[in-house]
Structure formats: structure tokens, C-alpha cells
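Next up is a structure, given as C-alpha cells.
For this view, one protein chain was removed and the others were kept in their places.
Per-chain numbering from 1; labels A, B and C assigned in written order.
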Amino acid sequence: MIYLIFVIFLGGAALTWLSGKIHPILRDVVFLASLIVPSVLFYMNVEVGQTVSFSLIGYKLSWGINYLGYLFSYIVVGLGVLAGFYAIPAMKGKKNLGFFYSNFVLSIMSMLGILFSRDLISFFIFWEIMTWSSYLMVVFQGKDVQKVGIKYFVFSAIGAYAMLMAIVIIYSLNQSMMISDLVSSFASFDPTMQWLIPILLLVGFGVKSAMMPLHVWASGSYSHAPMAYTSIFSGALSKMGIYGMVIVMVSLVPIIPEGFWLRETIAWLGAITAVGGTLWAVAQDDAKKLLAYSSVAQLGYIIVGVAVGTPLAMLAALFMAVMHGLFKGALFMVTGAVERQTGTSNFTEVTGLIRKMPWTFLAALMSIIALAGIPPLGGFVGKWMLYESLIGSSHYILVIVIFFSSTAAFLYCYKFLFGFFLGQEEKEWAHVKEAPAMMVVPMLLLAFGTFVLGAFPGLILDPINAGMQEMGFASTQGKYWEMSMLFNEWGDQIMLQPILYAIIAVFAFFAIFLTIKGFKKTRYVTTKDISSSGEVPLEHENLTFSVNFFQPFLRTVEPLMKRQIDKYYNEFGRGMEALFDFTRRVYTGNGQTYALYAVIFIVILLMFKNTLFGL
Amino acid sequence: MELTLNILGAIATIVLAFIVGMSYGGIVRKITARIHNRMGPPWYQNFIDAFKLIGKTTAINHGIMQHFGPAFVMVSSIVSLMFIPILNNGGWFTNLNFDGDLIFLIYIMVFGPLGMALGAGQTGNPNSAIGVTRGLSQMVGFEIPWVMALVALMIQFDTTSVTGLMEAQHETGRWMMFTSPFAFIAAVLAMLGMFRYSPFDIVGAPTELASGPVSENGGKYLFTMMSSGSIFAFVKLTLYVDLFMGGADNLIILVLKTFALYMVPVLYGIVSPRYRTEQSIKFFWGWPTFFGFIAILYAVFV
Amino acid sequence: MINDKNSQKIVDIIQNWARKHSLFVLAYGTGCGAIEIPPTMTSRYDAERFGIRGAATPRQADVLLITGYLTTKTLKRVIRVYEQMQDPKYVIGFGSCTINGGMYYDSYNTIKVLDKYLPVDVYINGCMPRPESVISGFVKLQQLIADGKGNGAKEYKENLESYRANQKKIIPNWVMPDYNW
Partner (left out) sequence: MVGSPVLLIAIPLLAAFMIPLLGMIWKELVRIIPGLVLAFMMISSASMLMYVTNNGTIIQTLAGWEAPWGINLVFSPLTAFLATLMTFMGFIVWLYSYRFKRNVDFEPAKKYFIFLMMLVAGAVGIVITGDIFNQFVFIEITGISAYALTAFYTGRNSAEASFKYLLMGALSSSALLIAIAIIYSQLGTLNMADIASKIHLMPAGYKVTALIFFMMGIGIEAEIFPLNGWAPDAYTEAPGPIGAAFAGIVVKAGVYAMVRMVFTLFDVSGAMDILLTIGLITLIVAETAAIRQEKLKRMLAYSSIGQMGLVFVAFGIGTLEGVYAALFLMLNHAIIKPLLFLSGSQLVFNSKEKLIKEVNGLGKYMPFTAVLFALGSFAIVGLPPFAGFWSKLSVLTAAANEGMLLIIALILIVSVIEIVYYFRVVNRIYFFDKAEDLIPQKPRVNAVIAMSVLGAIILIIGFNPDVVSTVLHNASADLMDTPQYIKNVLSAGQSLTN
């Protein structure tokens, strides 16, 4: 059955490509089928713990899902299917779609495969498939591929090869590729290896989860891939890094003597990532870049939670991972919808779409509230648990840093909403219509998901708890959470339902007595009809305030943003190229030189033969 | 029955907060006038204004969000009011005090500004947007020392709930402004920004931004903003009193304590000019943050 | 219940009282008269005693205070501001220029009689009127409101056409959102 799932995925990818040659509708159908059928099969027939194993050139590979993987599979499959539906109208009219769709299926397959693989080889194989399929998506639109695409792939390759190095070391140490064997025998490794292996693995996972200082690929890649894919790219694919990081942090690092410092370092890297990502997101004028940097920041929180690693922190991190999948997926979809309808995703160009695209705005609003972590939506639960865990585990400075970044996050949240939907309604965008339902419904579903999880986090905390118990945590149910209650180390509680009801009640009251009654009486005037000191702004006069939106704030935090790792990497790259150019000159293209080389070669060998050949 | 009693208690709390907040506003106007060597309006002037604003017709709107914005703001202030212990022995006013904690309060408090920002954004008035950006930037400024102070309290008394902190105060018998003075200093400095009196009134700078976010809101909207502002002021003051001044046993003491605390930003504001945005942010990241840091160290090591 | 006549009257009385005691003034400093506003507001004459305070935008204002002569150029803006104000709203003409042109009676580009263009509730004569007289003008307006006579806005609505006609005479290129509430 497990094989069948992957076979269907692969075949679906191929068929999607081929059927595009026949008829686009057929292609769309095949595409959706090859996403949905395996997913259904997966949830129907695969239960946790069932594994299949086979042997390939001497390595024993085994596939099977465990509770943690099951949790992440919710993100991958759910988001994947929704994004698949979204993709069909979003990508309509683009060129070589067969390529796009089959890559799409391949990415989903590889992510599911990562969750399935119980051994390092297949883990790595699926990891690499994921990498190059996402790379092909990044370069899909062909915008400066040589810079952004190559940067993404080089960073992914560095990460992957670090992982590969770790894998072969592990194999040489205990002649087995199974992850379980690694975990069981890790304690017996010598200290150098105990340090080297987790660090190498963390480099590998850190790249995908955009951890400082390996995050520089993120902004470009996220914004260059088609939005229909970026919603998975940021929502699900980056979570694979988190998945691996969880395994390393929980299973390996505690075994290391002095492993504490590794945890702290990673936690601080995560915090720095969060702050840097947030500040850069505030500085962006392009929605895609803004969301990209904000993804980096959000992943920073998750990394902090994983690295701190107390049960509450782990709960928080995994919950935030799910939430991030939901709202960031929705937000990228919103951006895609706006870009599709208006042709640009730049705040300085497009404004005042709220009355044109109300449903999109609703999705954006809910997702943004969730992102900002404002109750009663789900983002708050994750934030709350993260803060409580940090305070409870006495990371006092860390909690301040995190709080700073999540407060500064309000800035870009508002910028996103204002830039697209609020503000002056320009004549230029009068023609804009609401996006097709097939695009809007997935967004709204995701946004609604954040709402539900805000009221009943237990729904998702339950599988998280299962996954954590599997990794050796004690059960946290009742200790830290109930269906709709949260507790911290000191037993202070949050009851989410009363909060929700209170908010709904007050809101309903004022909505009725202020909005409905008021709205009836009032009549709509255009956004040109504002108190501009008696002047009557004409249609073509642009009163929108969207350039240098947060200039004072940015001026304040300028010293923090002066250092930019990206620059250093580029410098390094240029230096390397210069060096390579030098080595290229070794081959002068002159026969005599080559002959001379040969002579020198043999002379050297003859001179040093005693030392070289140990005579 | 239970539920109805709770609802009645909640309504009573809201009314109390409204009245106290509004009259504080009037009294502040009076005091300001006195300091300007004027006679000033009567202390109930704010009520008159509020009533008049209700009476004013609201003929136009700039879209649905302009209507929802004030609703969001009211939600924020009232819900946060629900979670603040008004009196030590809750009595009538224990609404939802035990269902939330400080971190929840911090977050529900920023719900309002966001709603106001949305309402302001819908009107399309550039001044509103500018005011909103200023407000958010300033919020990033003063939240840092404020949270540092709160974290200091939390780690000092091993609880994150307001009620827990109040009980801790009762056990020690000393107000926290004495048991953890640096936290108090940081919190009060942050409060200057929270109340947005001069020199931190950069959001609604009347002549510079034409009263900023509310510049398109007359009539009901303005009334809603005004009253929610008053309730919100009451909420913050009560929270400070609960945290640092050992709460209040009855309303009189509550009023006295809150009023005394309220005078800090007011009196400081009357005699000050206005900061620019980056100046105010830098201010909050200067000494207040330093004191917050000291407070955390103090809480850890003492 | 609101439609009930007597209760409506009571409500009106209370509301008029409230309006009377809180006047948000949008002081449109057209001419030299603007110089008299600061002393009126500040400590010497302290108009805030009567609940009179400045408003930042027309949306929040009750009273439009036209201080001094109106050039044909500024008239358009003034009309715009007046129409942006929400009911109930009042206009105070300030200084002789708003009554009969005052010292600009023969100027080619000031409007002479403000009442032809906007419904003035109270005139304050004098050139300049001193703060005392300004305050007395306000008190007069308060009395009008209390008696329910301060209804310039209503008559502006009623015979909008004539006002428009006059305004359009002065303002050749008329681009203005129509005023229908």
C-alpha cells in the first residue's frame, strides 16, 4: 500500500505532464487526482507504525509513518491539496504548466516520503528530490535565475551535503542506516562524532528552515516561485527542516555531554533570525518579499521553541509549525490572488482593494490576526505557549527578544493589509474583480482553520502530544493543555472558550448597534471625499500613503539592519570566482608548458620517491 | 441565574469604567486649564461632549471597515477590562479574572490599535495612515520596557496571572513598587507612552496630522473611540494598581490610587512639547529598557 | 417611541443643551481675523469654559468660524469644508467683511455678503472684533441652539439651488461632489 501511494504519485507526475499535451482540462483533472487519490489512500489505509522495508545495494531501507510524521503529514497533505485546487485557476494561461504541475506533485511526494522514511538513505533521497523540484519551481518564472536560483540551490546543496556527510559518518560508525539505530547507539559514539553529527545535520535542516545565517536564499526564492507553489514552499516545505530539527534536537542533542550549549546556540540563532526577518519584512515594499521575510521570522520562533526543548516549548513549536502552515499558506494565496487580479504585488502600486475583493480581504484579515498572534485566533495559542515556556525555562533575555520581534511584526502585518486592501481607491484599479471561487475558498478554509484552532487547540495538540510521547516526552495532556484550555509550568491557565465568547458577544453588540444601524443610515462616499483642508482631490490625484511607510521606525532600527549577511556571501562568491579564474590559467593552452608540467611531475616524483613511497 | 449575575456584574464593571474614565478625562482637562491659568471646562465636560457626539448624525461612511474599526476597539478595551481584577476581593467585579493572564492581556490590548488602524485605513485619509504607522512604531517602543517589567514580576513571583501576582503581594504584604522597584520604574516610564500624552502624543497630533487616525470619524465613531479610550485608560490604571500598588479593597481606594497614578503621565505631559517618532522610540529603548533590564537582573538574583 | 412627539421634544431639549455646551469649532483662518482666535482660546479669555474647543477636521466640528474676508479663491474651500461637516452644524461670520465686505467693499476678488453663499447663524461685527465680542457671539449661538433656532443647515438644504446658483456665479469651474444629505 505504501508503495502504491508513491507509485501513484510518480505516475501522476508523469501522467500530468503527458496529459497536458492532450488537453489542459484533462491535465488539471489528472493533476488533482494524483494529489487527492494518494492522500485519501494514505489516510484510509496507512496507520501509524506499519512499515515496509526492502534492500538496495546493501542498504536496508524501510518506509513507515510514525506519529510525528503523521502530524506533519497534516500540513503537507492538507496544504498541498488546497494549494493544488488553488493552483489551477491561479496558474491559468501560464506557459509549460505540465512542468509546473508535475513538479508540484513531485514536491508533495518527496515531502511525504521524508515523513515516511525511517532510514537515512531514503530520507536523503526524498530530501534531494524535494530540493530540486522546489528549485525548478523557483526558476519556473525565469526571473534572474542565475542569481536567485543558483543561490537557492547552492545553499540547499551545502545543507544536503552536510547532511550526506553526517549520514556516511553514521553509516561508518554503526553499519546501519536506520534512524532508530542511530538514536539507540548515539550514546556510544565518541565525543567528536557526538558533536560533529548533530551539527552537520542541523546545518542541513537549518538551510531548509531558513535559520540564520543560512537564510539568505529565502527571500528571493519565496518571492520568485509562483505564489500557488510558494504557499507550500513556505507553509509545508520549510517545515521539513523543522521536522528534522525536532528529531535531532530531541533524540540526539540531549545525549551529548554539554549539549546544553548547542541548544542555547541554536535557540539564539533562531531568535536572531526572528528579529532580523521581522525588521527586513517591515522594510519591504513587495508583498512577496514581505511574506518571505516574515516566514523567516516565524520559522525563527519555531526554531527557538524546538531548541529550548522543554515539553511546553516543543508543544509551542509544533503548534506554531501547524499554524504557520495555515496562515502563511493563506497569505501567500492572497498575494497570488491579488497579483493575478491586478498584475502586481507591490504595495506602492496597488491599493484600496477591500471593496473589490472582500472575501480575499477576509481571508487576509484572519490570517494576519493569526500571524500577529492576537487572540482569539490560533496564532495566539502558539505565542502564548512559547512565551510561557521561555519564561518557565528561565530564558529571560530570549523572551524579550522574541517579544520585540513579534511586536514589530504588527508593523508589517498592518502594512500588508493596508497596502493591498485599505487606503485610497485609485481609478487605476477600478476594474479589479474578486478572484475566482476556486482560489478564494482554499484561503478561507485555511483562515477558518486558524479560527478553529484558536478556540480548540486540543484538536491539533492531541496529535502533537502523541508525536512527543513517541519521542519520549511524558504526556502533556491535562498538564499543559485541555481541549480549549492552556496551562503553564506554574499552573496559570488560559480558558479560550470564555475569551472567544466574550469577544464574540462584545463584537456582535457593537457590530449591531454601530455597524448595522449606522451603516443603514449612512451613504458611501469615495475615499476622495476626505477632509483635505477644503481641497477637492481630483480623480487622478494620488493621495495614497504607501511609500516609506514605516520610515521613522526604520530610521530608528537602522543600526540593527546595517549588517547584511547576504553581502558577505556575495563577496565570498566573487572572491571564489576570482580564485577559480586563477586556477583556470594553469591550463595555458601551450603544448610546451604541458610538456614542462609532465617533466616537473616526474622529476618531483623521482626526487621525493623515498619519502613518497616510504622506502 | 449564574450567567445573568455574571453579565450584570460585567455591565456594572463597564459602566463603572466608563464613568470613571470619562470623569478622569474631564478632570484632566480641568487640571490642564488650571495649570494654564485658565478656568477650564466643568469636570463633566466629557460627558456632554459624548452625549453631543451621540446626537450628531453620521451621514457618510468610507466602507464597512470604518464601521468595524471602532467595534474592534471597543472589543479590545472591554474584553481586557473583563480580565482585570477591579478589587482585591473580586466580589461583583470578578468577571473573567481567572481565565487569562498577563501575556494574554498584553496581546488583547494591541487588538484595539489594530482595529483602529483598520478603520482608519479604510477612510483613505493619508493623515490617518500616518498616525497609525506612528502609533504602531511607538507601540514597538514602549512595549519593550513594559514587557521587561512584567517578565521581572513573573519570574520574581513564579506566576503569570494578575490574580496570582496580587495574592503574592498580599502574602508579602508589601506593594511591588517597593519589592521590585526597578520594574515599577520601567513600567511607569512605559506608561508615559501608553497614555499618549505629550511628549508622546505623536499619533493624534491635532494640528500636525489633523487628529490622526480619527480624522475622518465624527459623531458615533468619535464617541466610540472616546469612550473606549476612557475605558482603556481605566483598564491600564487598574492593572498598574493591581500589579504595583497592591490592588484596592474598595472603589474609593481604587479611585484614589488610580488617580494618583494617572497624574504621572498627565502632569509630565502638560509641561512637555512633542517628540518626533524616532525620538520617542529611542527614548523608550533608552533608560526604560535599561531599568527593565536591571529589573530582570534584580528579579533573578534577589 | 422616538417617533412619539413629546418624547422627541424632550430628547431635543436635552440634546440642544448638550450641543450648546460642547461646541467644536473649526476656525477657518481666511483673513486677518484669525489673529483673534488664539487669545480667545488661551488663558486670557479661555473660551473652553463654555465647552468651546477646537476641532481638527470638519468631520468632528460643529461650528465653522469664518474669520474675516473670503476671497473668491477660498470660497470654494470654505463651501467644501462646510459640506463635509456633519449635522447639526453652524456658521459664524466673523468681522465686518463677512457682513458687507467691510474695508474690501470694492475689492474685485472678495465676496461681500457671506450669507449669499453659506447660511450664517451668527454674525460678529467689528473690524477686528475683540475676543470679548467673539465670545459673546458664541454665547448668542448657544442661546439660538438652546431655543432650537440654530438651523442654518436646514435652510441651506431647503434652498440649496439658490445657494448653488450664487456660489457658481463666483466659482467658474465647478467641480464638487454633490451634496445630498
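The rule is simple: contacts are C-beta pairs under 8 Å (C-beta built on N, C-alpha and C of every residue); 3 or more make two chains touch, one makes a residue touch a chain.
Being a predicted model, the structure only gives us computed values, none of them experimental.
**Student:** May I ask you to name the displayed chains that the omitted chain touches in the full complex?
**Tutor:** Touched by the chain not displayed, across the whole complex: A.
**Student:** Give the residue, chosen from A:L4, A:L18, A:A33 or A:V154, that touches the chain omitted from the document.
**Tutor:** If we include the chain that is not displayed, A:V154 is the one touching it.
**Student:** Which residue, A:F42, A:F72, A:F124 or A:F487, contacts the hidden chain when the whole complex is considered?
**Tutor:** Candidates A:F42, A:F72, A:F124 or A:F487; residue touching the omitted chain: A:F124.
**Student:** On chain A, what residues meet the omitted chain?
**Tutor:** Contacting residues on chain A, toward the hidden partner: 56-58, 121, 124-125, 128-129, 131-132, 139, 142, 145-146, 149-150, 153-154, 157-158, 161-162, 164-165, 168-169, 171-172, 196, 577, 579-581, 583-584, 586-589, 591, 593-595, 597-598, 600-602, 605-606, 609, 612-615.
Rule of thumb we're sticking to: only the chains that are shown with their structure count from here on.
**Student:** Assign the assembly's chain-to-chain touch graph to one of these shapes: line, ring, star, complete, other.
**Tutor:** Shape of the chain contacts: complete, all pairs touching.
**Student:** Using only Cα atoms to place each chain's centre, name the chain farthest from chain C.
**Tutor:** Max centre-to-centre separation from chain C belongs to A.
**Student:** Using the touch rule from the top, point out the two chains with the most contacting C-beta pairs.
**Tutor:** Greatest number of C-beta pairs in contact occurs for A-B.
**Student:** For chain C, jot down the residues that touch at least 2 other chains.
**Tutor:** 57, 59, 181
**Student:** Using the touch definition from the top, which residues of chain A touch two or more other chains?
**Tutor:** Within chain A, residues 523, 525, 528-529, 531 contact more than one other chain.
**Student:** List the residues on chain C that touch chain B in their complex, please.
**Tutor:** 14-15, 18-19, 21-22, 42-43, 46, 48-49, 51, 53-54, 56-57, 59-62, 86-88, 181
**Student:** Spell out the residues on chain A that touch chain C in their complex, using ranges where they run on.
**Tutor:** Checking each residue of chain A against chain C gives 523, 525-526, 528-529, 531, 533-536, 538.
**Student:** Which residues of chain A touch chain B once you look at their complex with the stated criterion?
**Tutor:** 352, 354-355, 365, 369, 372-375, 380, 383-384, 387-388, 391, 394, 396-397, 399-400, 403-404, 407-408, 410-411, 413-414, 417-418, 422-425, 488, 490, 492-495, 498-499, 502-503, 506-507, 510-511, 514-515, 518-519, 521-525, 527-532, 543-545, 549-550, 552-553, 555-556
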